[in-house]
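As you look at this complex, bear in mind that one protein chain is not there, while each of the others sits in place.
Just so it is clear, A and B label the chains in written order, and each chain counts residues from 1 on its own.
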Amino acid sequence: MTRIRHLVSVDDLSIPEILEVFERAKHFGENLRSFAHLCPGRIAASLFYEPSTRTRLSFESAMQRLGGGVLTAAEMKTSSAAKGESLADTVRVVSGAYADLIVLRHPSEGAARLAAQFSSVPVINAGDGSHEHPTQTLCDLYTLWLEKGELEGLEVVLVGDLRYSRTIHSFAFALARFGANIVCVPARGLEMPDYVLRRLREEYGAEPVRADASSLRDLAPESDAVYLTPSKPHQLSLFTDGSAAKVEHVDAVYMTRPQTERHGVGDSIESYVRLGNAQMSAAPLRDAIVMHPLPRRDEIADEFDDDPRSLYFKQAARGVPIRMAILGLLLGQIELDARPPEVDERLVRIEIGANPCPNPNCVTHTEKRHSRLGFRLMSRDPLRAACGYCSHEIPIALVGSSKTRHFHSRDSAVARKIRPDELIFFRDEAEAVALGFSASGA
Amino acid sequence: MTRIRHLVSVDDLSIPEILEVFERAKHFGENLRSFAHLCPGRIAASLFYEPSTRTRLSFESAMQRLGGGVLTAAEMKTSSAAKGESLADTVRVVSGAYADLIVLRHPSEGAARLAAQFSSVPVINAGDGSHEHPTQTLCDLYTLWLEKGELEGLEVVLVGDLRYSRTIHSFAFALARFGANIVCVPARGLEMPDYVLRRLREEYGAEPVRADASSLRDLAPESDAVYLTPSKPHQLSLFTDGSAAKVEHVDAVYMTRPQTERHGVGDSIESYVRLGNAQMSAAPLRDAIVMHPLPRRDEIADEFDDDPRSLYFKQAARGVPIRMAILGLLLGQIELDARPPEVDERLVRIEIGANPCPNPNCVTHTEKRHSRLGFRLMSRDPLRAACGYCSHEIPIALVGSSKTRHFHSRDSAVARKIRPDELIFFRDEAEAVALGFSASGA
Partner (left out) sequence: MTRIRHLVSVDDLSIPEILEVFERAKHFGENLRSFAHLCPGRIAASLFYEPSTRTRLSFESAMQRLGGGVLTAAEMKTSSAAKGESLADTVRVVSGAYADLIVLRHPSEGAARLAAQFSSVPVINAGDGSHEHPTQTLCDLYTLWLEKGELEGLEVVLVGDLRYSRTIHSFAFALARFGANIVCVPARGLEMPDYVLRRLREEYGAEPVRADASSLRDLAPESDAVYLTPSKPHQLSLFTDGSAAKVEHVDAVYMTRPQTERHGVGDSIESYVRLGNAQMSAAPLRDAIVMHPLPRRDEIADEFDDDPRSLYFKQAARGVPIRMAILGLLLGQIELDARPPEVDERLVRIEIGANPCPNPNCVTHTEKRHSRLGFRLMSRDPLRAACGYCSHEIPIALVGSSKTRHFHSRDSAVARKIRPDELIFFRDEAEAVALGFSASGA
């Protein structure tokens, strides 16, 4: 039996695979009703622990357009979960014989990763809290690719709530991975968070530089933009003269609604940009398509709906062919020439001590009876690790070796040489001692 | 590309089309399971903004019996709408690639008309507040046609809550359109409203006369009936001798439940008719079938369920073949010989001023961010207009011309000559002046 493939994160697909998925989606999109021969007899179960009608209908449409069947559980929170069943148990039951694939929406971050570990059929992450929603990101990328013909080197302006929008963060990582340039035009107080900027730089080589966005006029009234560009010599050289990077030609504007439900007390959205005909009249925006993950409230004026650059409804529609391609791929009905990513998916088990993940919304905290804990090493120097489920960085003060039973400071040379499967993280010395470790050399 | 056909109102179908739809439904009803070849690969989305399990299941059964697929959103109110998305946006997304047809249930009157304007696929109105529910009306007519062989000249008694029942009003309009005679036997205080009677007379030529319903005995204990008959000379002559029309032979009795949720404080339902074996024993009712849109409470006694004249469960069952015919027609899989109605569907845009529709449940008031307003001219003399969405009459005091910028009294000769697309309605002079209009000749 071949390994079951899941789609928990966009990174579960290699770049050549994604481009091939786009070609398939394009083919599907040309006549949505011609592919019912691909998955007859296959059943996808929509397990939605929070409502998201749009996402659910998009998946269910895609599955039916492939000739497959659908099981719908749109209100998991009020049924199985209410009876105290763990996600792991539910997934084992549903993947046992009910369904050939699971589409999971869950409010806990890392839930889809956990589900994938317990499932005997492919799991697609249809949103796990603020963490990931890979088919949304693929749909966004696909729209850009379809309209512009390529992704590398494009100039994409991100506008609005760059702080709390999961969609924006995932999209930015994906843009950087494909070598697109990003201009951040946040609403006041809703700037891109540091940890996102750091990951963009460390993992994708996207270097932030101060940008001059005055050419965007009303779309960027405060001109306080950040320009992120893939760190390739010939491109970086453009901005190394000390002056701010100038935004001269924009391929796409990506708007988001203010994520008011996540805003803190102090956050203001009074200054939130409203995109309309006036805002889109600046010269560099002449050929810029306007994208939005929807639903919108009033951050894009109705008047702009008839503008040929308004792409948000087409973008939503393209979720269907993209999801058809993903479903067909994971169900083994579509074969790609490209090779999957060579990611080491194994998490390092956290063997002793309390759950070190600092994220209260992490599935390792929210799921009752969950006993699996694991981390990924992000770097050895400095020693940094992330929760294997929700991707939050784990704060490490001291590290120990399960073999020597000694503990060391995080930045010591010894610490960096401990084998991953022998690593233990401690918040402080008291915890280390309580767990029976002693100071190195003591 | 041919124009997309919607079913927002029964009037969207011509009389010959309706009769042809009945023939198709009859054919479908003879073997519901033989038509799965008609719509394979097509998907209908049920967007229900208020629950109506019976209606939803009937549509979804019909679609599946045609071999098509179904997307179900039975709880739209708690999902997309809760995120503040407008109906127009939802419809544009769902009609983009998700579904090939939309079945819409919405509490706002006129919602289906609005949805049809924004949809790129056919929209079927499955109930928009108290406004219309055309497939219910077609199902009622179809039952009558199937049982009696024709519609013209039938005698149909409407019993119960004739005041608040949308079903009764729509059915009465349809009966009048097909030339059936209507006898109104309302519960006390729940008489047919004046605006319904006026529309029956003005649009369908159904003249009300006082009727003697004493022959119906217990079914019409107060004998305070109204007889509406198509105003054709040979029929009207029957009742021009000054005496009340006598009810001598009834083809069908249509019962409704009291719409208690809409009753005012003063409304009493103590005197509400309860139909049972005794009430149905009067001589003119010997061949009368008994219909009811269901659900019933106790206005029809269980004891009558075994009577061969009780047709209400068959009537409900016939909703499936009727909806199969409608779905097949709108999806282009059934072609009719009859021609569609030559209705001018264009609404006149209301260009300036506030929304003049007086109906607070009209979708033009209830939908956030809705900007389209429009009306239909009902008559030029007197000048009368109805909201283009919910069909409520718009109160007009003064009218203006957007060309001359003058205003006039509604009944003036000048007002009647203003071109529809230049017409402006004002509630009073103050509003007209505030909007920059001046008195005619001033």
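We adopt the following convention: a residue touches a chain if its C-beta (ideal position, glycine included) is under 8 Å from a C-beta of that chain, and two chains touch if they have at least 3 such contacts.
Computed from a prediction, not measured in an experiment: that's the story for all the values here.
**Student:** Of the residues B:H6, B:R113, B:R199 or B:R318, I need the one that contacts the missing chain.
**Tutor:** B:R318
**Student:** Out of A:D11, A:E50, A:E75 or A:E422, which touches the unshown chain?
**Tutor:** A:E75
**Student:** Out of B:R296, B:R309, B:R384 or B:R410, which is the one that touches the chain we can't see?
**Tutor:** B:R296
**Student:** Quick one: say which of B:Q64, B:S214, B:N355 or B:S440 touches the chain that got left out.
**Tutor:** B:Q64
**Student:** Touching the absent chain: which residues on chain B qualify?
**Tutor:** Against the left-out chain, chain B lists 29, 32-33, 36, 51-54, 57-58, 60-61, 64-65, 72, 74-75, 294-298, 302, 313-314, 316-321.
**Student:** In the full complex, which bits of chain A touch the chain not displayed? Write them out.
**Tutor:** Its contact residues with the unshown chain are 40-43, 45, 69, 71-76, 78-80, 82-85, 89-90, 92-94, 96-100, 369, 371.
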